[in-house]
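Structure provided below as structure tokens; questions to follow.
Note that one protein chain of the assembly has been removed; the remaining protein chains are unaltered in position.
== chain A ==
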Amino acid sequence: MGWEEKQVRGYPEFVRTAQSYHGRPIFALFCGDKDAEGRSWCPDCVTAEPIVRKELHNLPDESVFIYCLVGDRAYWKDPNNEFRRNLKLTGVPTLLKYGTPQKLVEEECFKAELVRMLFTED
């Protein structure tokens, strides 16, 4: 049964979705909100997204890829937002393997090699 993608927005929806897939490998990409034309306020997210998407076919079977929009720029800049506080995110884009210390932050997400390593190796 390959892998599947879920798109969510905001912290509560992310947590609910992650919990509903408990027991399966969960990978998540956190990006800034997109405007009506589909462009994110976060330029690094714009760069990273296609690179990450190109590696999705490497995801292990049964895994879930959660694409999560975190909020607008003002929300993200608040040092107390729930993503920073609870998930310890320090920047967007962040690509992580949920429930492990394995993550790639900002420019690390631009490197296909590293994305592939995150998806395929233990």
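Keep this in mind: a contact is a pair of C-beta atoms (placed from the backbone, for glycine too) under 8 Å apart; a residue touches a chain by one contact, two chains touch by 3 or more; residues count from 1.
Basically, contacts and distances are computed from a predicted model.
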item	value
Listed names "Probable tRNA methyltransferase 9B", "GTP cyclohydrolase 1", "Thioredoxin reductase 1, cytoplasmic" or "Retinoic acid receptor responder 1", matching UniProt entry of the absent chain	"Thioredoxin reductase 1, cytoplasmic"
Contact residue for the chain not shown (choose from A:C42, A:L69 or A:L104)	A:L104
For chain A, residues in touch with the removed chain	100-104, 108, 111, 113-114, 117, 121
